[in-house]
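Notes follow the structure.
Removed from the display is one protein chain of the complex; every other protein chain stays in position.
Here is chain A:
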Amino acid sequence: MDRSVNLLDLALGLDEPSPLRGKVVLIEDCVETSGSFVLHQMMKRVLSPHSSDSLIFLAFARPFSHYDRVLRKLGCNLSTQKTNNRLVFVDMLMMKCSDNESGVAKLFREIQGTVGKLRSVTNSNITVMVDDMSLLEIAATNSNSDHVLDFLHYCHTLTSESNCSLVTLNHEDIYSSMERPAYLLQMVCLADIVIKAEPLASGLANDVHGQLTVVNKGMISSKSGKGSSRNKLQNFQFRIKENGIEYFYPGCSRN
């Protein structure tokens, strides 16, 4: 298996042991440049055969078959991981939240219960992924951004109480900045790491598909020992290939 560390891994601190434990990662994308590939890359890392981490995936956007197909090309078999209880796939397309705050509250309690069950059998890192937050708001009919923020807050408590990681994907260009300027900012403030996928300033290109900006805020270390670096911003470009992603700095030759 490929254990080489790429620029995204370095920006996330994945060259350190358990760097995302207890952290919140927010992936922001837009219409021009989808950030789903970042989610897929992180799924692959979590479910790597070299780790024993677990993944709880809340799928609002696409069915299981889509992710299975994508991850197979990256060398990861989701069906096998489901069987091994390393992957808990919650198909939100089939489920329906009730149309009030209790819908998201019930969803959180289910996630909390699943985390509890996994924690009883493993001490490894548990990652909760949500694809994506905007559809969570729609799924919980008549819900509003406050309920989504409440849900995020409660998921944040899982990162500290159960030492989980939380990874969410959100589309930053579907919210009018005049209507709800604080909604996106609330999510950014909650996150320890923000990954922004956007197109190149020069537009579309055949060999460069976009750029990633990774803001790693870190946090004051409440634990003794070494902590990851704080307040780092990195920017690099990427190219999506058939079986993986290439990351490189502008103007540098690619592998």
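Please note the rule applied: a contact is a pair of C-beta atoms (placed from the backbone, for glycine too) under 8 Å apart; a residue touches a chain by one contact, two chains touch by 3 or more; residues count from 1.
Keep this in mind: contacts and distances are computed from a predicted model.
Student: The complex lacks one chain in this depiction; which UniProt name from "Elongator complex protein 5", "NADPH:adrenodoxin oxidoreductase, mitochondrial", "UPK3L protein" or "U7 snRNA-associated Sm-like protein LSm10" does that chain carry?
Tutor: "Elongator complex protein 5"
Student: Which listed residue, A:Ala61, A:Leu74 or A:Val188, touches the chain dropped from view?
Tutor: Only one listed residue reaches the unshown chain, and that is A:Val188.
Student: Any idea which of A:Ser34, A:Asn77, A:Thr114 or A:Asn235 touches the chain not displayed?
Tutor: Selected residue, touching the omitted chain: A:Asn235.
Student: Can you list, in ascending order, the chain A residues touching the missing chain?
Tutor: 101, 105, 108-109, 112, 146, 149-150, 153-154, 157, 160-161, 172, 177, 181-182, 184-186, 188-189, 194, 196, 213, 215, 217-224, 226-235, 250-251
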